[in-house]
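Missing here: one protein chain of the complex. Every other protein chain is in place.
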Amino acid sequence: MFAYIIRRLVYGIVTLFALSLVVFMLIQFSGGTPLDRLKLNPRMQPVIAQLTEQWGLDKPWYEQYFIWLKNFVWPIDVPAEEGLTVYFGKLGVRSWVAIAAFFAAVGYAIATFFVKIEANWWRTYRAFSILVVGVIAFWIIKSRVVFALNWGESFRGDGAVWDNIFGAAGNTFRLGLTALAIALLIGIPLGVYQAIRQYSFFDQLGTMVSFITFSTPIFIIGVMLQLILAYQLERWTGVKVFYVAGMTSSGYAELGRGLFGLPSLAQLGDVVQHLTLPAISIAAISMAGYSRFQRASMLEVMHSDYLRTAKAKGLPRRTIIIKHALRNAMIPIVTLVSLDIATMIGGAIITESIFGWPGVGRLYIGAINAVDYPTIMAVVLAIGAGVVVMNIIADILYGVLDPRVRYD
Amino acid sequence: MAEHLLDVEDLRTYFSTEEGVVKAVDGVSFKVQAGERRGVVGESGCGKSVTAMSIMRLIEPPAGEIVTGTIQFDGRDLLKLSEAEMQHVRGGEIAMIFQDPMTALNPVYTVGDQLIETILLHQDVSKSEARDIAISALNDVQIPYAKNRMEDYPHQFSGGMRQRVMIAMGLSCEPKLLIADEPTTALDVTTQAQIMSLMLDLADERNTAVLLITHDLGVVAGFCDTIQVMYAGTIVERGTADEIFHNPQHPYTWGLLGSMTRLDETQQDRLNSVRGAPPSLINPPRGCRFGPRCDFATDICREAVPILHQSPEGQKVACHRASELDLKTLTVGVSS
Partner (left out) sequence: MTERPASDELVLDAAEGISAEPITQWDLFVTRLRRHRLATIAFFYMAFIAYVALMAPLFTCEKNDMFCGRQPIQMSALTTVIMLVVAAGTLYLAYRSLRSGLRGAGSALGAVGIVSVLFLISSWGLLDIPHINHYADQLPDDSGRILVNIAPRGSLPLGTDDLGRDVLSRVIHGGRASLAVGLVVGSLVALLGTVVGSLAGYYPGVVDQSLMRFTDLMLGLPLLPVAIVVGRVLPELRFLPDFLKQGAWGIAVLLGVLVWGSLARIVRAEFLSLREKEFVEAARAAGANDRRIIFRHILPNAISPIIVQTTLVVGTAIIIEAALSFLGFGVRPPIPTWGGMASSGAAIAVRGFWWELVFSAGALISTVLAINFMGDGLRDALDPTQTIERK
């Protein structure tokens, strides 16, 4: 399996390369530059000239691409801050600890592959050790404790792209995770129950609702939720139950402090009020897909031979469904979710625009409009990398759940 | 104690489909003694599997329904039991193994898990005791390294070995009756022979009655004491293996036997087969159901349904002309 993961990573990197090249060329060939708006004002000429020189906008496109690429992937020196060091030569204790931890994790993960135990718990443990490697790698990159990547300065003067993205990514992650949780926690039981009570009114109603939800664009759902659950609700009850803009209200800081620097209960409540509607928007469509898929998967399992065997053994119905059927029916969902991640990200982009959620999506739209090269490239690649990683995680998970899977 | 282990009386199982009601089992009655080995033969669709599923009450409404009949097992009518009581019977007193061993075991649990599950369900033992019973069951079906193999998953076993596991699972709780629905059809011939001889030995040892369902006369010949031949949802002939093979009374049985290739016959150019195709079970033919395909059918065969009656030769047969015909003297295919 290890070789398989390495192979997938390599494919992923190639994909990201191609992606970056395509996007870069597209923007170049459109002739749009970040300075278009400035050009409208004739007095900005000297500023335009300076920025053009600074950002290298007068160079040919392949040279611009190469400059960007070099900056993107080649680690640079970072001004030494508390705990932060620069690479190769001036590494401090923290960095060495991080490096050691990384290689130890890698060694351990590889070692687990030489122990051949065919059991559920061992495969879980092995998968876990691989994930630990991934987590350590991610932390090393993000905390810049061994080296730092420079993703440039935003052309809009917003600051370093790196900081912008990680700040926004955290918010998008919160939104996306909540949406995924909602979609899974509601969608899967719904699908299972539909399969158990096939042909019942509930089943047919559920199918109809799934179809309709699945055919509705996500922005319609978002807009409708805004209008009905936020504006109309407020008009009827006089209370602002759900918010439609941003992640926090303007009076957020005054809502108190919690323990150990964590947000207070009132602050959490505020975020939840802002989070609910956008999360539901993203979850709705995925939920429809999951429930339909789970229903089909469950039905297939319920007509399988081994379930007939279980019944012939005299097992009670509940045991059959929970222990035998469900365990098999849940396996394909993993693949579905991994395929769905890309769609959810798209949904997040749209939803963040509608609800003003300060996440990667909103950042991206703003960057597109302003032709902010560094931000656009960084966001596209971050999303692409995220999808690659999620797919690999899904494959690992699949290997844990299904003992028949072999990776060659 | 009841006279017979299993007493099926006028069993009728119907399925509702879009095209009509399929009378898969239409008036089947038979008795099986303790320790007896009964073979049930017939073409695909003659109702033999449905009969077995009906005994185990595995027919799911609303698609299928046991319309009428009684199934006396060890003194109780199975059709009158509650679902909970029936679950007790299934696996514990009557065990059933199915045709396709490749898909009969749950792929995500080890073989050991599935065996132990059955044992714990029907016997009052601790988990470690159940484990020991499982290992000894695997030994009985001649699976090597049984102790280690308990931790293996079904996909790590070959087809023949999975079927052995199924047999082990079926016999582990010492049932009084084992129903085997085409247990060797999906296996190659050598494995077939091994499995059949294994089942023979085990059933003998424990005095377990076996209801063996198959379309393969060769399998039945080496294994069964008595045989019943089914056609289009009814039993057309029933007797000992000797009677059936050497002196068939029903034209269908005669046709089936004639269609087997035999080493002791002179070579022929073509295989004989029973001409025509099985009838529709929604709208069965009037009179004898085998009539349209029978070389010996006369007017009475088209009018009246023949009843299973005792023939002077020894077996029971359902044919109007059984007493007139002397089938064992005829060569199949030369009827006209």
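As written, the chain order gives the labels A and B, with residue 1 at the start of each chain.
Quick note on the criterion: a residue touches a chain if its C-beta (ideal position, glycine included) is under 8 Å from a C-beta of that chain, and two chains touch if they have at least 3 such contacts.
None of these values were measured; they are calculated from a predicted model.
Of the listed residues A:Val23, A:Ile67, A:Ile196 or A:Leu233, the one in contact with the hidden chain in the full complex is A:Val23. Across A:Ile5, A:Met44 or A:Ile368, the single residue that touches the chain missing here is A:Ile368.
From the set A:Asp158, A:Glu300 or A:Asp402, the residue in touch with the chain omitted from the display is A:Glu300, counting the whole complex. The hidden chain makes contact, of the residues A:Ile6, A:Val97, A:Leu185 or A:Leu227, with A:Leu227.
Touching the omitted chain from chain A are residues 11-12, 14-15, 18-19, 22-23, 26-27, 29-32, 199, 211-212, 214-220, 223-224, 226-227, 231, 299-300, 303, 342-343, 345-346, 349-350, 353, 364-365, 368-369, 376, 379-380, 383-384, 387-388.
Quick note on the criterion: only the chains that are shown with their structure count from here on.
Chain centres here are Cα means. That of chain A falls 56 Å from that of chain B.
Against chain B, in their complex, chain A makes its touches with residues 118-119, 304-306, 308-317, 324, 327-328, 331, 401-404. Considering their complex, residues 56, 58, 83-84, 86-92, 95-96, 98, 100, 103-110, 117-118, 121-122, 151-153, 155-156, 166, 169 of chain B touch chain A.
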